[in-house]
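All protein chains but one are shown at their positions in the complex.
Every chain is named by a letter (A and B) in the order it is written, and numbering of its residues begins at 1.
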Amino acid sequence: MDATGVKGDDTRAVSLQVRDLSKSFYGVAAVDEVSFDLVSGEIHGLLGENGAGKSTLCSMLAGLYRPDSGRMLLDGQTVHLRSPEDAATLGIGMVYQHFRLVERFTVAENIVLGRGIGVGRQARRDVERRVHELGEEYGLAVDASRAVWQLSVGERQRVEILKQLFRGARVLILDEPTAVLAPHESDRLFEAVRRMADAGHAVVLVSHKMQEILGHTDRVTVLRRGRNVGSGETAAQTHAALAAMMFGSELAGVGSDVEHSSRSPGPTVLKVSDLRVTGDHGRAAVDGVSFEVRRFQIVGVAGVAGNGQRELHEALAGLRSGVTGSIEIDGHDLSGAGPKARHRAGLAYVPEDRLGTGLAAGLTIEHNMVLRSFDRAPHSAAGRLKARAIRETSGRLVQEFDVRGARDGMPVSFMSGGNLQKAILARELTEDHEVLVAASPTRGLDMSAAETVRGHVRRERSTGRGVLLFSEDLAEVLELSDVVLVMFKGLIVGRFERDDVDVEHVGLLMTGASVTGDEVHRGHEDNQSGIRHRKVSL
Amino acid sequence: MIGRVIVTPRAKPSPLVRAGVPLLSLLVALASGAVILVLTGADPIEVYRTMFDASLNGTAPIERTLTYATPLILTGLAAAIAFRMRVYNIGAEGQLFIGAIAASGLALKLPSTTPKFVMVAVMLLGGAVAGALWAGFAALPKAFFGTDEIVTTLMLNFVALAFMNYLIFGSYSFWRDPSRPVPQGNAIPDSAVLPTISGRLHVGFLIAVALAVSVWLLVRGTTFGFRLRTIGDSPRAARYAGIGVPVATIAVFAISGALAGVAGAIEVSGVTNRLDPKALAIELGYTGIVIATVARMHPLGVLPVAVLLAAVATSGSSMQAIGVQSEVVVLLQGLIFLSVTAGEFFVTNRLGLRPVPRGGPSEPVEALADAGDVPDAADSLRASVGGAL
Partner (left out) sequence: MHATGTKHSRRRSRSAKLAALLVGVALVAAACGDDDAATTTDDSAAAEQNATTTVEASSPAAAGDFSDLKVVMILDGSIDDGGWNTAHKLGGDAISAAFPGSTVEYVVEIAPGQTATNAFEDAVAADADVVIGTTFYQDDMMDVAAANPAVTFLTWAGFETAPNVGHFDGASEDGRYLDGMVAGSLTESNVIGYAAGFPYNEVNRAVNAFTLGAKAVNPDVEVQLVFLNTWFDPAVEQQAAEALVNAGADVLAHEVGAQVYATVAAQAGGYVIGYTNDWSQIEPEAWASSFLYNWGPYYVSQVQAVVDGTWEPAITFGGLKDGFISFAPYGPAVTPEILALVEAKKQEIADGTFDMFAGPITSNAGVVVVAEGATIPFETRTECCQWLVDGVVGEIPG
């Protein structure tokens, strides 16, 4: 620490031993006597499904939760963390999945926020210089004088990491860091993480993506249902072995199903022409897109979050105002119709936020299961709800879609993400729907739940429906889709048939990185779907 | 011992907790009230006995408590149904006045020979319609322009009060009895007076209870109630479900206003028997908001809360009559009601004690934004109350 209070990067050797940590919520053990070791220079993977206890464990390491029992030893000394500040003081820093940055502040301001460092010009210059040095050293370059709102998601993540390094974190915990990144950004992140480890930091990498764990960690600890079910050198592990640990014997052959529709697509079921959507800030979020979805076809929309996908699918569902252009289902124009009319016309919609839009969080599963159909027979007659019919429908859907964790009279918010998603699918995938628009349907779900959801998406195709799938997980889009559309800045900038997909190309289009010029060739309409292309040079 | 209190919501409170905590809160309030009474030189036993005698001990005290509770049940319902849908109608006060004006006007206008059943039905209906229309002045701007209903309903309360005062004190209106030297309303005919059940307790109480049950059934068992609950829980989910929020807003406003209007009509027909601004302007509407809040917007919960508040309120003059200062009476009343209200927090939340190994005051736990790993915690409120215990 120098005279201005600017703290340096601390690369002294460090070791963290976790012994029998436990934490319960409402009597349910989230973390159950977990032990593992962490030393300088290693990247330690923490692998597990959602709900396996990864976040809870990390929250304890970071001082956010206090363990019910168990110990943590830092450099051989038992430590008790009462707050994230305690953890920071001891050199433990966590980078959360959701960033904690003040948009209006500059990078430097965010980094020193709450550190009691002066705001004088000299102090600021010192901070900016130090941030710059750290960035250079680890490959996390970012302009420290820019405001956070001007930064991309990847840059923001770098700011979060720099913040922790700046504060002298020797142990860095990264919670699902790639969830928000495009592929090439992920690669860059892993390079930086490796450099940190080489410099003597100890890094915990939380992930449920097998490839990341296998490709970028030195050791791995697998959690299942709150328990440590195995630790060891990553090099000694195989994909199959780790999967077996993660899922136990419950799930055999996950991910092996890569069957695709053998038949050619049917007639057009969803047709979108020149759709424009005004975003929340008054600017065009979707700037004229046209495409169609045919029966027996999954159309995937790839793109980095914030490029108009949300506005597009909300506009399709009828949830947005400020929409121009036309939307047709089976040839019926629904451009002016509300959400209910679209639903009745055959549109099933899985929204991005499960609690809040997809489900009314504080209400019961029964209520939510008939959210779209409560005012029709058999769920009501002459304005009166038919409790028995509602219970029957709900019970049937819960059974059919294997929704678990619902209890009588309990708000659905107490259920896990996977079950919430299954509940939404159960309600949306009625017998008479024609097309499914699904927005990030597997986001945040554990592997088995995600696979279940993908199964439903595939079944949609095999039963002759059309699917429009939005996902930030490129691998998922590529795995499922017959046609891939790439969105960037409110436009569809690429269209690929399944057999012609070039992953590298898609990744570049998604990030707009190598598009020549900023100009979009608006006049140039390409194939039959009217996709606009940007010129791409590699 | 140094410790920290951890608060977590209960998914479903047990019946024991449901019933036990309010009783315990009451005892705590009475015990701390006793200390105050002793300090002011009063005999707590005598005061509490007087209080109990005046409000609950025997037929006549129960009659008057239930009579007093009647309008409070209705204004409590008015607030509960509206607040449940996040429509903050604090205009029950004014809607009650308008209901009373309409009901007394109808009673004076209709032939006094009109059969009682017809007369009373017309009055209650008239009160309901008038209250609903008055609420409409706030409902339409809210539904279509998003105008803040807290401001509009509050202003409408003042307008309604001024109008009622004008009718009786400010003019020789149709409502005013010109023969009385002190401004008073015209007495309504006998045929417009609600029959009594027992003593002063009139059938308005039964009507209020029936309406509470009806509102409960409406919220629980109808498609309208379904819409209302959905909007109240999540406006976005409601839009997604194709529920028209503006229409529902207007409807809930109308129901809320109608309930308050009926309260006004029942007060005229059952208690004041004339348009009596000073007897009506005793903040029945505002008290209804407190009742609804304590009842956590549950239509049936409004019943016991309104009765408790009425018991506490009606016993006030008895304590003063034995020499307890009015300030102390207000303090005692506030203490009892506050304790029971605060007790509600412990019914819906669970306290846990967490020892802190190292000394010093604890800092609040930072809210966990993303706890996807822990299904239960995702929606939980984590608060840290108190420090060292």
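By our rule, a contact is a pair of C-beta atoms (placed from the backbone, for glycine too) under 8 Å apart; a residue touches a chain by one contact, two chains touch by 3 or more.
As the structure is a computational prediction, the values presented were derived from the model and not from experiment.
Trainee: What shown chains come into contact with the chain that's not displayed?
Mentor: For the complete complex, the undisplayed chain touches B.
Trainee: Among B:L125, B:A162, B:V203 or B:A342, which residue is in contact with the omitted chain in the full complex?
Mentor: That would be B:A162, which touches the missing chain.
Trainee: Sort through B:I197, B:A279 or B:L300 and give me the one touching the missing partner chain.
Mentor: B:A279
Trainee: Kindly state which of the options B:L23, B:A121, B:V151 or B:A321 is in contact with the chain not pictured.
Mentor: Residue touching the chain left out of view: B:A321.
Trainee: Touch as defined at the start, partner being the missing chain; which of B:A54, B:V290 or B:V347 qualifies?
Mentor: B:A54
Trainee: State which residues belonging to chain B touch the missing partner chain.
Mentor: 50, 53-54, 60, 64, 67-68, 162, 165-166, 169-173, 180-184, 200, 271-274, 276, 278-282, 313-314, 317-318, 320-323, 326-327, 330
Going forward, only the chains that are shown with their structure count from here on.
Trainee: Hey, which residues of chain A end up touching chain B in the complex?
Mentor: 25-26, 28, 30, 50-56, 59, 64-66, 80, 82-85, 96-98, 100, 175, 317, 319, 338-341, 343, 349, 351, 353, 355-363, 367, 371-372, 374-375, 380, 383-385, 387, 405, 407, 409-411, 413-417, 444
Trainee: Residues of chain B touching chain A in their complex?
Mentor: Residues 8, 11-12, 220-226, 229-230, 233-234, 236-242, 354, 356-358, 362-363, 365-366, 368-380.
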